[in-house]
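For this depiction, one protein chain was excluded, whereas all remaining protein chains were kept in their positions.
Here is chain A:
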Amino acid sequence: MGVQFILCFNKQGVVRLVRWFDVHSSDSQRSQDTIAHIYRLISSRDHKHQSNFVEFSDSTKLIYRRYAGLYFVMGVDLLDDEPIYLCHIHLFVEVLDAFFGNVCELDIVFNFYKVYMIMDEMFIGGEIQEISKDMLLERLSTLDRLD
């Protein structure tokens, strides 16, 4: 169990967030190739009539969801339970939405470090650590004020 990576990119394939949880090589070129591959796979899929799961490699499958122009993608183990990760993604987006108040792509672009803060309060080393939206938002507003 556990998330291997979380990715967020827009319809044009511009990356907005990336976090690798597994041991990933520091080779940035290889990560870029992987991301480009994922983008190609996912952007060509039919939004309405295809499932939100794609087998990606021998060890990874992708769970993704599109919100307006942004794709949120998680890479998980092949044996993992797919539907629960859709819930993960949805919870993450809901928290973003509540935190920024009607979140849009630009919020994520300009406040990427805050988005990482939110991600880190929800996931630790690829495992979900907090589920309660209220608790998360309360904690996040405290952290936000520490600036």
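Throughout what follows, contacts are C-beta pairs under 8 Å (C-beta built on N, C-alpha and C of every residue); 3 or more make two chains touch, one makes a residue touch a chain; residues count from 1.
Everything below uses one rule, namely that contacts and distances are computed from a predicted model.
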Request  = Out of "AP-4 complex subunit epsilon", "Calcineurin B homologous protein 2-like", "GPI ethanolamine phosphate transferase 2" or "AP-1 complex subunit gamma", flag the one the UniProt entry gives for the chain missing from this complex.
outcome  = "AP-1 complex subunit gamma"
Task = Using the touch rule from the top, list residues of chain A that touch the missing partner.
result = 1, 15-19, 21, 23-26, 28, 31-33, 35, 37, 46, 49-55, 58, 81-84, 86-88, 90-91, 109-110, 112-113, 116-117, 120, 124-125, 127-135, 139, 143, 146-147
